[in-house]
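Shown here: the complex without one of its protein chains, the others still in place.
By written order: A and B. Residues from 1 in each chain.
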Amino acid sequence: MAQRMALSTNYAIAYAVKNCDVDVIAAYPITPQTTVVERLSEFVANGELDAEYIPVESEHSALSAVIGASAAGARVFTATASQGLALMHEVLFMASGMRLPIVMSIANRTLSMPLNIHNDHQDMMSSRDCGWIQIYISSAQEAHDTVIQAYRLAERLDILLPVCVCYDGYVLSHTYEPVEVRDKQKVLEYTPRVERPHVLDPDKPITMGVMALPNYTYEFKYQVVDALKRVPKALEEVDAEFADKFGVKYGLYEEYMCSDADVIMIALGAIASTARLAIDNLRSKGFRIGLFRPRLYRPIPVELWKSVLRKAKMLAIVDRAIAFGGCGGPLFSDVATMFINDSERPLMINFIAGIGGRDVTVRDLEQMGLMAFKSLEEGLKEQCIYFGVRGVDYGL
Amino acid sequence: MIMDYSMSTVKDLPREEYFASGHRLCQGCPEAIIARLVTKVLGPNLIVVTPTGCLEVSTSVYPETAWKIPWIHVAFENAAAVASGVEAAIRALQRKGLKYKGRKIHVVAIAGDGGTADIGLQALSGALERGHDFVYICMDNEAYMNTGIQRSGATPLKAWTTTTPVGSKWRGKLQLKKDIPAIAAAHGIPYVAVASISHLKDFAYKVKKAAEIDGPAYIHVQAPCPTGWRFDSSKTIEVARLGVLTGMWVLYEIERGVFKVTVPVPQRRPVEDYLMLQGRFRHLTKEEIEEVQRYVDEQVEKVNKRAGYTAIGPVVRL
Partner (left out) sequence: MSELKKWFELPIGCTNIEPGSSLNNITAGWRVFTPVIDEKKCTKCYLCWAFCPENAIKIADDGFPKTDYRYCKGCGICSNECPAKAITMIRQEV
C-alpha cells in the first residue's frame, strides 16, 4: 500500500531504494548524505529489505563494490556527497564505461578548501562529464519518485548507464515534507528485473573491464556517447509510464512563466523554489521574467532547452559552483555553448551564488533579475558576477 | 569440485585449463603460472577479480582475452572492494533465488604487490575486516612491474628498482619489505598462507583450502619476475625455489590462528645463492650480503620460535 509519511529527502530516497528491492548497497557516510545510509542499514537490519549491506571503508570502495555487485547481476545502490564523490571520481568513469545500471544519490555539498559541510553544486559539477545520467530534483517527493524512475531508466537495455539523483544538501536532504511512499508491489511492476546481456556468470564466462589500445578505445567510449543520446526520449517514456502507474509526471525540465519572458532565469535544484517567489515579485512590478529549472542535466536535451530559452532576450544563469579559471560557471558554459552558432540568440549573464551554503534569498534573486534587466537595457558590463561576495562591487 | 588436499605429485593437478595460451605476459612470467594454477584448481565455478597490473594488461587486450572463466578488472587500488561487491551480489542473489543457484561460486582476487601492499591496502583491509567469503591472492614480484619496475612497499631491502637506483647515496632500497601476510593475519581472518610457485602442490593445497574455508582468506605467493629482477627467463622456478631454500621465503599457513610451516627446510642455503642469481642485487658487497644474511637469520629465528621447533634449519654452505 502507498503510504503518506513526513520524510526528509534523505529518508524519501531510502524508502524508494527499499521498495525497488535492491540486492546490494555499499556506502560510506558523509554529511549531509548520512541519514540515507543509516536508514537503509536499519531496513536491512530489521529484515524490511532483503539486501547485502556492505559497510565499506571509503567511497572509492563504495562505488567499486557496487560495480562488482552490478557486474555480478545485482540491483545496487550507493549514496554520497562532496568529498566522497570527489574520492570516487576515478571510478565514476569505470561505472559508465562498463555500462552498469548503478543508481547513486548525491546530497550536493561544496568541496574543500575551506572545509564546509553546506550546500552548493561544486561536487557534482566537478564530475559532470563522466558518462553518468544526472537528474537534479527539487523536492522530497520528486527525489523518491526519481530514484524509482532511475532504476527503470538505468536498466533499460537500450540505455544501461549509471544514474545519479542530485539534491541540495541540508536544504532538501534534511527538510521534512509529506511524501507519498509508493507501493512496493506497484514499484516492482513498474521497474521489473531485467536480464542484462553482460554479467559475470560461470555458465557464460566473459571478460569485463578490458584493456584497449588506441585502435578500439574510441569506439568503446563512443558507445557511451550513443547511449546518452537516447536518454532524453527514454526518460520521457519512463516518466510517462510512471505517470500511468502513479499519476505524477515530472518532465525533463520545469518552466515557469517563460512563454512571454524577456529574461529567463536558469537554476538547478532547490534554489528554483525560491526563485519562483522572486519571479512572482518581479512580475508584479511589471518585469517579464520566467524561470527554467532543468531536471535532466546530463545528457542535456539541447533542442528541448533551446525551444524554451531562445525566445528570451536575456538569460540569467545562476550557478552554484565555480569553474576556477574558466569562462563562467558550468551551467553558464553549457547554455552559452548550445547557442554559439545561432545568429540570433539571447544575451547571457552568469551569477555565481549560494557557494558553501550561503543563503540565496528571494531578494537576492530579485536583485539578480533586476541586474539582468539593467544589463539588457544598458549593455552587458560584466558577464560573470560573483554575486554577494563581500568586497566585490560590480556597480550594477 | 574440490579434490583431496594432499596431492602426491603435480600429476594430480586438474587437467582442465581456464587460462589460455596467447597472452602477452613476458617469457617465463610467474604471474602466468599463478593464474593458470589458481583457475585450474578452482574453476569453472569461479569469478576472478584482477586489479591493474601486468597480469591484467597482458591478458585482456581487446579483442583478445586469456580468461575462460568470468573475470573483471576495474582499477588498480580496488580489487578487494570489487570482490566484496561480487561476493555480496552472489550471496544476495542466491538467497533471493534469482541467480547462481545451487552451487558454490568462488570469488578470487589475484593482485600484484603494488595493488595489495600499497595503493590497495585500504580496500584489502576493509574487505578482510568485513569478512567477505573470498580469497585474495597477492602475486609478489616485489615491485611495480607493469609501469617499469618501480619500488613498492614489498620491495626488499637493498634491491635495485628504477626508483631505488644504486648511486653514491642510495644502495638500492633503503627500507625493509612490508610484511603483508602479517598485516592480513592481524585482521583475525580464518586463513593466511605464504606460497611459492616452486612448490606447486603446496600452493594448490593452499588455494583449495583458502577457497573452501568460510570467510576471507589471504595467500601471498612469491612471483620472481625475470624482467624486473634481472635473471634469465628459464630461472623463474629456480629463483623461487632458492627463495624457499635460503629461508628468505618461508612457506607457512595460519589456520584459525594456528601457525604451521608447511614446507620445512632442515638445511638452509646462504642468502647469497638467492641474491646472486638476480641482477637487482648485483651491486651488493660482501658486507651487504652479510647484512641481509643476518636479517634473514633473525627472521628465521622468529619463525622457528613461532613454529615451536626448528622448521627452518641452520645455514649449510655447499
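FYI, contacts are C-beta pairs under 8 Å (C-beta built on N, C-alpha and C of every residue); 3 or more make two chains touch, one makes a residue touch a chain.
Because the structure is a prediction, the values reported are computed rather than measured.
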{"item": "Option touching the unshown chain, where A:198, A:288 or A:345 are the choices", "value": "A:198"}
{"item": "Selected from B:27, B:162, B:175 or B:267 as touching the chain missing from the view", "value": "B:27"}
{"item": "Touching the absent chain when the full complex is considered, from A:216, A:287 or A:339", "value": "A:216"}
{"item": "Omitted-chain contact residue, chosen from A:26, A:40 or A:100", "value": "A:100"}
{"item": "Residues belonging to chain A that touch the chain removed from view", "value": "97-100, 160, 197-198, 205-210, 212, 215-216, 218-220, 222-223, 226"}
{"item": "Where the unshown chain meets chain B, residue by residue", "value": "9-11, 13, 15, 17, 19-25, 27-30, 32-33, 36-37, 59-60, 62-69, 197, 200, 226, 232-238"}
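Following the convention adopted for this analysis, only the chains that are shown with their structure count from here on.
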{"item": "Complex interface listing, chain A residues touching chain B", "value": "23-24, 26, 50-52, 54-58, 60-62, 64-74, 76, 90-91, 94, 98, 193, 200-202, 205-213, 216, 220"}
{"item": "Residues of chain B that touch chain A when the two form their complex", "value": "44-47, 49, 56-57, 60-63, 65, 67-75, 77-78, 80-93, 95-96, 98-99, 105, 122-123, 125-126, 129-130"}
